[in-house]
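Quick one: the structure is below, questions incoming.
A single protein chain has been removed from this complex, and every other one stays in its place.
Which chain is which? They are A, B and C, in the order written, and residues in each are numbered from 1.
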Amino acid sequence: MKKITYFTTPEGAPEPLETSVFRTVRFNEVDPMGIMWHGHYASFIEDARVALGDKLGIGYQDFYNHGVVIPVRQFHVDYLASLTYGKRYEIKARLFYTDSARLNYDFTFLDETGRVMARGYSVQLMVNEQDKNLLFEWPEFTRPFLQNWKEGKINLK
Amino acid sequence: MKKITYFTTPEGAPEPLETSVFRTVRFNEVDPMGIMWHGHYASFIEDARVALGDKLGIGYQDFYNHGVVIPVRQFHVDYLASLTYGKRYEIKARLFYTDSARLNYDFTFLDETGRVMARGYSVQLMVNEQDKNLLFEWPEFTRPFLQNWKEGKINLK
Amino acid sequence: MKKITYFTTPEGAPEPLETSVFRTVRFNEVDPMGIMWHGHYASFIEDARVALGDKLGIGYQDFYNHGVVIPVRQFHVDYLASLTYGKRYEIKARLFYTDSARLNYDFTFLDETGRVMARGYSVQLMVNEQDKNLLFEWPEFTRPFLQNWKEGKINLK
Partner (left out) sequence: MKKITYFTTPEGAPEPLETSVFRTVRFNEVDPMGIMWHGHYASFIEDARVALGDKLGIGYQDFYNHGVVIPVRQFHVDYLASLTYGKRYEIKARLFYTDSARLNYDFTFLDETGRVMARGYSVQLMVNEQDKNLLFEWPEFTRPFLQNWKEGKINLK
């Protein structure tokens, strides 16, 4: 697997954090060409992003509980090979470190043999839910998480 | 409106071809944050792409009738402002000229005041439906269309 | 067209109110069997229901502005003939009169020749948004509408 980098990380940044989910292509996700419609990848990708965010304590609900919403600012998919009905795929999400108040995730779709079927990324901003102002720093509640990340103390098996 | 270019066109290429569709955000397209879920943009974008492709005689069905399928190879969205329930938006699609056998579309979402809400692009390949081989040249049936385009003879609307 | 009645109306009830929307089947709504997936009818039906509710001043937003949400309690579809890609269909919604606090809609899908492709209905309850209690009477704001309906004064062309 060729190394693909959508994000550049600052000097000395900790390694990305990652997790995977597995999902089987549904009948209604397949288009008349017999392959998964390109627009459905967003839902598979969200499954992986949500799984990783929740494990790290920085999911939608965690942010929301602290008055912050995290809208998607950028979304990208590179489709390499088609997904087909009834097949099960791994979707791996990785969170990349950044000092700015952003969630930079990338994604890899793999079939059961480990073949890369698609890649992509998403960027989310952080917005104060009350005044709709953009946050320029990670909110207070995420500091312990960021500290642990930098110290290599996060253990996602 | 700042000029945004996702695609570079060769020297002397004809101007992009464009059309617009209009669509109102449905109740079930709005997420718990009160805005249209980012994954639904693919469907709005497809509406605009299909409208333009069909007008030009190079839609899904046109290709399929000539034994060619046109899978999406790349998909990208930049979200600038949120779409909300019940509001009607314009989605403008533009097809960019390229000598290689690709469909390079970009997209702009506008609200009723003309404000740009989102931008994006998609790249589609052309694949022989029988042997699944990639086409390196535009198929025969598209030649008159390409010729007319280069000669500035295509009149949309 | 055979007369189909999903709802019984009380003696002396006014005639149902109706409107139609038109919608074309999208590429991603068609399943591998080449027909519209049965689960997508709910969205077409909602388009028609929303159109009629909004025209009558008793749409989602109208109820919500008066502190009432209107969850779907029952949903039913009878599929008679398949909908296919790129074809445009009429979806007719009718609201049936009832004294109880319910929205009883039925639906008919028609192709361009007037052939009935599907029929269905939905029942919605009315719930106080604050205390989540079920309403047993139509809320105050709907009274003038109900009165006009009973007096045959509603003109939906």
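Please note the rule applied: a residue touches a chain if its C-beta (ideal position, glycine included) is under 8 Å from a C-beta of that chain, and two chains touch if they have at least 3 such contacts.
This is a predicted model, so every value here is computed, not measured.
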Selected from C:Ala13, C:Ala51, C:Val72 or C:Leu135 as touching the chain missing from the view: C:Val72
Per the touch definition above, residue among C:Gly39, C:Gly57 or C:Pro144 touching the missing chain: C:Gly39
For subunit B, residues in touch with the removed chain: 27-28, 30-32, 34, 37, 39-40, 85
Touch residues of subunit C, complete complex, unshown partner: 33, 35, 38-39, 41-43, 46, 69, 71-79, 82
Touch list for subunit A against the chain that is not drawn: 26-28, 43, 46-47, 50, 60-61, 85-86
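We adopt the following convention: only the chains that are shown with their structure count from here on.
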Central chain (by mean CA position): B
CA centroid of subunit B to CA centroid of subunit C, Å: 33
Gap in Å, rounded to a whole number, between the CA centres of subunit B and subunit A: 26
For subunit A, residues contacting two or more additional chains: 39
